[in-house]
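One structure is given below, encoded as structure tokens.
With one protein chain held back, the other chains of the complex are shown just where they sit.
Chain IDs A, B and C follow the sequence of writing; residue 1 opens each chain.
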């Protein structure tokens, strides 16, 4: 994890202002009998895309301008089993000129099963060139850099 | 990437002693029209499990004693498109008492589309406790810490 | 669909006694921008395994004796989009000596997006040989051959 991410306790549900939920699917299991490591990356994507798309609709559609992921880190903290659900907490850990780092905790109830860090860049999705974050998007994301969501106004 | 991994140029095919290949599947694509980030984690798994299982049969079966992944890093270097194939180079970057770090380059021909680092721990897969690497396994893995595979003996 | 299945209106939510729910994941989408056909097979599995496992715990674990699927039919009735949820209704359409046919409707709210039929055989999962359905299992499944679940007793 990057410097800024390590200051946040990603194994504590209290660290996260935004929450998503995913089903553990039978097809997420592997021959070891538990949830395969790749499914953790899927759960992280579920939370990441839901937050980014909800806060700024259209930003994950891949048409014209939007988010592109450039780096993903997943730490496998505990096993996950079927059947079950995964609660995914997400928080902005860093805002750059054209990028945003999201950190996540994956939980089975209050038990942390994994953590994640994703660096996303605001791009012209056709050329792949980075673009400055729009001001309104930056303001919205800044509301999710702490453990609690921004108060409704 | 960890300190030891960054010393290896993961974007250069010449860095890797072990090679695997995977198909880009139509179902790997997302609505952006390119290969989804999760599929990169799958390609990394394809190479990682093939190498670990081939060098030490049974070590990824999840029965009794074997490898458990505890950390995965994927860097998304370039887009991947359908149809196509992915060539996956894998190399041991670090051997610990009970763990092994594998680094990888994902290539479309000679064009690097991604890199990966995975920390794997030798465990009692039921209890999850780490165990010392068996001597013969350590010797085998040590043969893949450089850019060329060990000479046949 | 088999003769017995076609007598049931699989596009009507009122036909089903057992209900499951799955998330539409971003990774279920394809480059057409809608949910890929393979994901419909996953949603059908979600409902099928949940019902079989809930009604008879251990029957989908693949250890010793349990269900093996031998035939799957999926009809794609409408498109499914992200984000969203899929409600999956499941019903037993036929009980044989060693097999069971499940029919399903997949719904976005009350809009049917797909239907499914799965023939499952009770097997020695190691040899693959069919076995007679246990009497208690047959009795349980018989409770789900109509549109309403069995009354609690």
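The rule is simple: contacts are C-beta pairs under 8 Å (C-beta built on N, C-alpha and C of every residue); 3 or more make two chains touch, one makes a residue touch a chain.
Values in this document were obtained by computation on a predicted structure and should not be read as measured data.
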{"item": "Option touching the unshown chain, where A:31, A:111 or A:126 are the choices", "value": "A:31"}
{"item": "Residue touching the undisplayed chain, where the options are C:42, C:92 or C:112", "value": "C:42"}
{"item": "On subunit B, residues whose C-beta touches the chain left out of the figure", "value": "21-23, 25-27, 42, 45-46, 49-50, 53, 60, 83"}
{"item": "Interface with the undisplayed chain - residues on subunit A", "value": "26-27, 29-33, 36, 38, 82"}
{"item": "Touch residues of subunit C, complete complex, unshown partner", "value": "30-34, 37-38, 41-42, 45, 61-62, 68-76, 79, 125, 128"}
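Following the convention adopted for this analysis, only the chains that are shown with their structure count from here on.
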{"item": "Copies subunit A and subunit B touch via same or different residues, half shared test", "value": "same"}
{"item": "Averaged-CA centre spacing for the pair subunit C and subunit A, given as whole angstrom", "value": "32"}
{"item": "In subunit A, residues with contacts to at least two other chains", "value": "42, 45"}
